[in-house]
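Worksheet: one structure, shown below.
All protein chains but one are shown in place.
Should a chain be cited, it is by its letter among A, B and C, assigned in written order, with residues numbered from 1 in that chain.
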Amino acid sequence: MQDFLNALVAELKLITQRGKVADYIPQLASVDPAQFGIAVCTPSGDSFTAGDATTLFSIQSISKVFTLTMALGKIGDGLWQHVGREPSGNPFNSIVQLEHEMGKPRNPFINAGAIAVVDAIMMGHEPKECLGEILSFVRYLAKDDSICFDRVVAASEMQHRDRNASLAHFMKAFGRLRHDVDKVLGTYFHQCAIAMNCLQLAQSGLFLASDGIDKTMGQRIVSAQRARRINSLMMMCGHYDGSGEFAFRVGLPGKSGVGGGILAIAPGKASIAVWSPGLDQQGNSLIGTLALERLAQFTGWSVFGQK
Amino acid sequence: MQDFLNALVAELKLITQRGKVADYIPQLASVDPAQFGIAVCTPSGDSFTAGDATTLFSIQSISKVFTLTMALGKIGDGLWQHVGREPSGNPFNSIVQLEHEMGKPRNPFINAGAIAVVDAIMMGHEPKECLGEILSFVRYLAKDDSICFDRVVAASEMQHRDRNASLAHFMKAFGRLRHDVDKVLGTYFHQCAIAMNCLQLAQSGLFLASDGIDKTMGQRIVSAQRARRINSLMMMCGHYDGSGEFAFRVGLPGKSGVGGGILAIAPGKASIAVWSPGLDQQGNSLIGTLALERLAQFTGWSVFGQK
Amino acid sequence: MQDFLNALVAELKLITQRGKVADYIPQLASVDPAQFGIAVCTPSGDSFTAGDATTLFSIQSISKVFTLTMALGKIGDGLWQHVGREPSGNPFNSIVQLEHEMGKPRNPFINAGAIAVVDAIMMGHEPKECLGEILSFVRYLAKDDSICFDRVVAASEMQHRDRNASLAHFMKAFGRLRHDVDKVLGTYFHQCAIAMNCLQLAQSGLFLASDGIDKTMGQRIVSAQRARRINSLMMMCGHYDGSGEFAFRVGLPGKSGVGGGILAIAPGKASIAVWSPGLDQQGNSLIGTLALERLAQFTGWSVFGQK
Partner (left out) sequence: MQDFLNALVAELKLITQRGKVADYIPQLASVDPAQFGIAVCTPSGDSFTAGDATTLFSIQSISKVFTLTMALGKIGDGLWQHVGREPSGNPFNSIVQLEHEMGKPRNPFINAGAIAVVDAIMMGHEPKECLGEILSFVRYLAKDDSICFDRVVAASEMQHRDRNASLAHFMKAFGRLRHDVDKVLGTYFHQCAIAMNCLQLAQSGLFLASDGIDKTMGQRIVSAQRARRINSLMMMCGHYDGSGEFAFRVGLPGKSGVGGGILAIAPGKASIAVWSPGLDQQGNSLIGTLALERLAQFTGWSVFGQK
């Protein structure tokens, strides 16, 4: 595995078409697209890393996996009254659907849905308390207390919040949010601004690779059924309008972030994190997806194959 | 397994809410909703059946799995110029998306996409020849030469073709179909009107459970990669706007038909067919889905779990 | 007036940007875009013509004014159960709206609406009879028995019918059409293929300029209320998604056709027909609209002004 990862890093370094770095806030726009990191963690406790695997990046939407897990822990299946679990189609359709479905977001991984999840876990508390809880949970999963919010990124997101503010007010107009829009957005942007590296991220996903147990800690995080369901949501909705493509090419549940990271789960085999800042047209890491496709071919890992 | 299936049949018989039988053509509307059948076939050659597992029904959209397999065999990845591979969202969006994406259907399992697949495999031939080829392929997979089209159903579909004719002319207007609309529709409706029973259907899906090989025949049908990709499409798009729900509840790739059948694949484990005519709001078999959910719980089969 | 029209013809001849001739059928694509004609007919019987005012062209959608008038005569306000009377927004929205409103077209001047009007006036008769009636009515209004269908254009439209066939089957799927789709389309395409010149067209619209009476014939064609209502529909919906622009610039009710003709009504003043084959982006005659804008400025005719 380590040899393969080293060779993969060397090969991917040669690629010149690396996608387009997110540029809606300056903090993301200035990241060097030449970077690439990968970490593979197994339930048995092995870790393999290569490239820029210990460089911090903004996990952005990957954080939605963690807040979804928290929300299911807090309110269980009641969450599904606030958010659906179907793929959302293209970005154009997302707002059409939001209107058509009376402000109920289609799934917890589109922005509207993740905002609704944040509203659900706030439960009357202030953003500060809620954010403390989120950070504690992520540190616990990653076994690393050094993980923090990047407050500059969060502040910049808040300043450029118009698209998300539009979605949040839209849902509020349908009575879908219980807290103040700006407080929900502030919490949401901080959550997205968590800075992690590939190794921390792969560590955090281990419970999803073993039916809810992080075997390296010897701790059950969620029930087996819940872990499987979170994986199903990652598979169906984890890459926006590129989810079908990711399932087709990689064949594993995964969640991408606009910072260029992807967390992928090979059930029973490994938790994998990749990072490369350049994005494809659907907003998913171009080189990161390619790396996962190669890894899946090399290992034979695919939920759609026989072993 | 046999005991479980027998008990399942007994339990499901007691349910009174059985969904709504498709009523857009009289031949489907008159089917008795009390029926339920299930067949589980394993790569090692075991078959388990229970309930109305040998009663013929109209497989309808499940046939799209077979024509997709044929199309990939004939024109390979060139097929993806004619049809996409992303989930389509709700029915309302499907036509919006079809316009937004210039007549290119989102995936091969929505009606527009399946019509485009039929157009792709006709390759200048007459419907009769094309249909002969489809039937031969299905009989080969099912190891049963008695399988036939239900011509009464096909004729009735043709008579009530307006919704599909609208889609087909729409695609034709964008230059997406090469053959005469009525010939494509005639072929499409016959394909959908194949009559099979659960046992035949489960037999036909075995190659998808073993990375492209039907081990009971000792024949490779498609490459491992292709089998996995077909499974990924079934997972992402196999249940229309209920695909996310099916993945969440059952956790296996599956394709449903409006006749009440579902073909589901547990890679490495089994090919499963269920049938019960009553449909839920998304047009998928209500009791059939429930049966698969129970079976998945009993066996632990789920592509999202560790074993 | 005659001097003004002559000067206008001379001025417009110099314009090189003349729009794009409709090219979806070869018969329209081959028309020379340099042509321009205008005819102004007053209730008192005066006629002024200039340019190519006696050259025949395909009136296309302008015919919808005449079939709407016939439909209201035959079934009165019952027509509004089949078709609405609101503007339809952009072309993209038209099909979205058609689905959203269960197959009921928004107004009688979009294609779907005009097809529904044809279906309404067929009343069980064959296309031939219905077309005879339409032609008689148009000849009567134009006081000219030489007016005919251009059968080559009609046949070509039928051959390239996919977009309209899609709309018609869509409406039929919602139970909105009572006759066979191909018969309705055949009638619709013939109606659109009526060949007229500017003078004939301006003559035909006189009844709309005088509250339902063609004073030159001394005949009441429709009631005053009905004439006003037809004018209101022309104002609101007569130029597709350019209706607001036409009202803003010209200030008169008008109906355009993709052949480059426009019929405009200055109530109490005149019936006006212009023709120039090049179209703007909304599918309305570019030079024709400009000519009407100049005429309205010269005469002061505008329904939004004080005299």
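Everything that follows uses one rule, which is that a contact is a pair of C-beta atoms (placed from the backbone, for glycine too) under 8 Å apart; a residue touches a chain by one contact, two chains touch by 3 or more.
Just so you know, these numbers come straight off a predicted model, no measurement behind them.
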Missing chain: touched chains present in the view: A, C
Which residue of A:Lys13, A:Lys74, A:Lys128 or A:Arg163 touches the chain not shown here: A:Arg163
Missing-chain contacts mapped onto chain A: 92, 95-96, 99-100, 161-163, 165-170, 172-173, 181
Touch residues of chain C, complete complex, unshown partner: 43, 84-90, 92-93, 96-97, 100-101, 106-107, 209-211, 224, 227-229, 231-233, 235-237, 241-245, 247-248, 251, 253, 267-268, 302-307
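Convention: only the chains that are shown with their structure count from here on.
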Partner chains shared by chain A and chain B (touch criterion as defined above): none
Whole-Å gap between the CA centroids of chain A and chain B: 32
Centre-to-centre distance between chain C and chain A (centres being mean Cα positions), rounded to whole Å: 55
Intercentroid distance (Cα basis), chain C paired with chain B, Å: 47
Multi-partner residues of chain C (at least 2 other chains): none
